[in-house]
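Heads up, one of the protein chains got dropped from this complex, but the rest are sitting where they should.
Going by the order they are written in, the chains are A, B and C; count residues from 1 in each one.
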Amino acid sequence: MSRAHYSIFSVLRESLRGHTGWGPAWREAEPKPDYDVVIVGGGGHGLATAFYLAKHHGPLRIAVLEKGWIGGGNVGRNTTIVRSNYLLPGNIPFYELSMQLWEGLEHELNYNAMVSQRGVLNLYHSDGQRDAFARRGNAMRLHGVDAELLDQAAVRKMVPFLNFENGRFPIHGGLLQRRGGTVRHDAVAWGYARAADRLGVDIIQNCEVKGFKREGDRIVGVETTRGYIGAKKVGMAVAGSSSRVAAMAGLRLPIESHVLQAFVSESIKPFIDGVVTFGAGHFYISQSDKGGLVFGGDLDGYNSYAQRGNLPVVEDVLEGGMALMPRIGRVRMLRHWGGIMDMSMDGSPIIDHTPVSGLYINAGWCYGGFKATPASGFCFAHLIAHDQPHAVAKAYRLDRFATGHAIDEKGMGPHPNLH
Amino acid sequence: MANQTLLATSAFLHWKPVKALNFTVEPRETLTMASFAAAKGKKDALAAAIRAAYGADLPKGSGRVEGNGIAFVWAGPDQWLAIAERKDGRDLESELKAALSGIASVVDQSDGRVVVRISGSDARAILAKGIPVDLDARAFKPGNVAITHASHIGVILWQIDDKPTYEVALFRSYVDSFAHWLLDSAAEYGV
Amino acid sequence: MRIACPYCGERSLDEFLYSGDATVKRPDFASPTAANEFVSYTYERSNPPGMHRELWYHSAGCHAWLVVTRGIATHAITSVEVARDVALNEKPATKDSI
Partner (left out) sequence: MATPGQGSGTGSQPNRLETGGLVDRSRIVRFTFDGKTYTGHPGDTLASALIANGVSLTGRSFKYHRPRGILSAGSEEPNALVELREGARREPNTRATVAEVFDGLVARSQNRWPSLDFDVMAVNSLLSPIFVAGFYYKTFMWPSALWEKLYEPAIRRAAGLGRASDEADPDTYDKATAFADVLVIGGGTAGLAAALAAARTNARVILVDENATLGGRGVDDGADINGNPAHEWVRTVEAELSSAPNVRILRRTTAFGTYDGGTYGAVERVSDHLAVAAQGVPRQRLWRIVAKETVLASGATERPVVFGGNDRPGVMLAGAVRTYINRFGVLPGRRAVVFTNNDYGASTVAALKRAGAEVVALVDSRAQISDEVKRIASEAGARLLLGAVVTGTLGKKRVTGVTIHTRTGEEERLDCDLVAMSGGWNPNIQLTTHLGSKPTWNDKLLCFLPGTLPHGMSLAGAVAGDFTLGKTLVGGTSAGSAAVTAAGYAAVSVPVPKAADESDAVAPLWRVKSPNGKAFVDQQNDVTESDIELAEREGFRAVEHLKRYTTLGMATDQGRTANVNALAIMAEITGRTIPQTGITVARPPYTPVSLGTLAGHHREKHFKPTRLPPSYRWAKENGCVFVETGLWLRPSYFPRPGEKDWLETVKREVTTVRNAVGICDVSTLGKVDLQGADTAAFLDRIYMNGLKTLPIGKCRYGGMLREDGILMDDGTVARLGENHYFITTTTANAVKVVQHMEYCAQWLWPELDVQIVSATEQWAQYAVAGPKSRELLQKIVDPAFDITDAGFPYLGVGEITVCGGIKARLFRLSFSGERAYEIGVPARYGDALMRRLAEAGKEFGACAYGTEALGVMRIEKGHISGPELNGTTTPRDVGLGGMVSTKKDFIGHVLGKRPGLVDPERPALIGFRPLDRSQRLRSGAHFLKRDAQATAENDEGYMTSVAYSPSNGHWVGLGLLKRGPERIGEIVRAYDPVRGGDTLVEVVSPVFVDPEGVRVRG
């Protein structure tokens, strides 16, 4: 039954027999001695890479190695936002490809990851911010991406419960991407895993990579907690742990690991439709289909591999929340947690060869990794298959720092914790 | 127009006088202040010069001492804030520049910072609402200094006596916001 | 997280700003390989999972720059030093790159 097509009909059929007919969404594969491509990291990016490799570049023998349970990294602990409202030409086409892949995802995977395009609204609070958003919106439009610049009246109409009257920083308007929205994060990992599995990809959980095996300049396999696995090509998709894994191959990356906290409230009746970001503080919020307010703010700001943050940042986030939305004062925070971000030196990702032949890297996602999942997998698969970057990801080179081609959306310079 | 002199304006624009049973707040508007920092290699010379001129031993760490009508408040590594009453035209910048020539840089701070005196048995509980430093009598005593923040506003705080009485120095432009926080925090104590 | 500032005593995280790796040293601009050295100094990080020597700034306190040794996975701090002292100890007093 594991290959069953998901549909309302199969659900109805199974409901008549107590759902006893469903099989595993993906097989629990045992590692084989060798593969054409080994993807290290069973998060969203690794699974998506495997799926697109199998779908577009096969036939290939592909394995995804995951040290714990799949989807346990970024894809399992983010604030679920998808958007392509980027500013720079190095980023826009990539994130727009991602947006388009999201839009077709459920049919491509036969898995409903609840891609929900309820809009992403970035508020502005000054003329300078408005013009910066105009520049961004215009850049998006030049790339064929939807963007609307709203004035205060239009924002009021959309989200009347914001603090228009008594704010420290007045809300003048917002930049809206209607196609932006949210996706049920865990389901992305499961959907890609199931679809990749159906294309023959071995998804191997509880299999930690402990080292790379090289012959000369070339990678030939990986040492794992479940033994040696040979590979013609190895792709790393281990954001959050990129430096650690790269160090096994002798690489130093332009990356620091930082903790970003995320928050969810108790479940309440939905009143926030899309995603709203506060331009005068570090706060963004949406409401899940279950009713929880999902929100976040700034990085804790220091290097960390601990998946937890500290209290001052919690307070900072909620100060922003109450500044923007004073009606949520009596709603309760249910949980807060920290995820580890590969913060790159310019705030943009890396999809590139490494100096080691046959070893490819997909890293540095900062906190943009979730929305990038489909395009990241798509472009990484392209790179691994063809040894050439995909057209929309060609700016994400590892050597861009040496050549002076940083892709710095925020203009913060080589300070990872400020991106 | 004649060159008639300018009148000073209070930094305490929207300040209301506060006097409750166990809590008083009093702006100190008549201070002259200057910061000074030791030139490289001149720390000992600076300490000697202060001792000679004012009979005070400059605190090496965070502390406050008094000598000849001046309070010396530690204001960071090798930096101090000198504070005195501004009576009879006393101007600490010129006074210290003369006394410390060649051994310390001196910068007038009489207008950059304002000082608020906060006193009374409820003061600790009220200050604890914004100042994240342990002000308990066993941890913080008269003569102690903390550079910290009060409700997102940078302050230098020191204790004067056991009532307890504290003084808080903050940058001038923040006075209104500071007052708002302080009075809000004191409201629970009937202020 | 609480950091024991050598000057001010133990203070909460919100008084400090973090500024990255304290093990990289600014290269000499006149070195023939300065271009590469500056790239490495500015961008490449070991980002180790264990103890990390890093720069912090006591921004809401005494304005001292500090070198903090801290476990990245545990957040446990084993030492806090004054950055100026660390720099002077590591740098010959006579060296002046200009």
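Some notes on this structure:
Methods note: a contact is a pair of C-beta atoms (placed from the backbone, for glycine too) under 8 Å apart; a residue touches a chain by one contact, two chains touch by 3 or more.
Bear in mind the structure is a predicted one, so any value in this text is a computation, not a measurement.
Of the candidate positions A:190, A:212 or A:370, contact with the hidden chain is made by A:190. Contact with the undisplayed chain is limited, among A:126, A:225 or A:388, to A:126. Touch with the chain omitted from the figure is made, among A:336, A:353, A:371 or A:390, by A:336.
Subunit C residues in contact with the hidden partner, per the touch definition given at the top, are 1-2, 10, 12-13, 17, 19, 26-27, 29-30, 34-35, 38-39, 41-42, 55, 57, 59, 63-65, 74-77, 83-84, 87-88, 91, 93, 95-98.
Hidden from this view is one chain, which touches subunit B at 1, 3-11, 13, 35, 37-41, 79, 104-105, 107-113, 125, 128-134, 136, 138-139, 151-153, 171-178, 180-181, 184-185, 187-191.
Counting over the whole complex, subunit A has residues 6-8, 10-12, 15-16, 18-20, 22-26, 28, 68-69, 71-72, 76, 89, 92-93, 103-104, 106-107, 110-118, 125-126, 128, 130-139, 141-144, 147-149, 161, 163, 166-170, 175, 184, 186-187, 190-191, 205, 265-271, 280-281, 288-291, 306-308, 310-311, 314-315, 317-323, 326-337, 400, 402-406, 408, 410-414 touching the chain that is not drawn.
Simple rule for what comes next: only the chains that are shown with their structure count from here on.
One inter-chain figure worth recording: subunit B and subunit C are separated by 31 Å, centre to centre, where each centre is the mean of the chain's CA atoms. The centroid of the Cα atoms in subunit A and the matching centroid in subunit B are 49 Å apart. Among all residues of subunit B, none touch two or more other chains. Within the complex formed with subunit C, the subunit A residues making contact are 243-244, 247, 252-257, 300-306, 310, 312, 316, 345, 401-402, 414-417. Residue ranges on subunit B touching subunit C, taken from their complex, read 61-62, 75-77, 132-133, 146-149, 154. Residues 7-9, 11-12, 14-15, 60-64, 82, 84 of subunit C are the ones touching subunit B in the complex.
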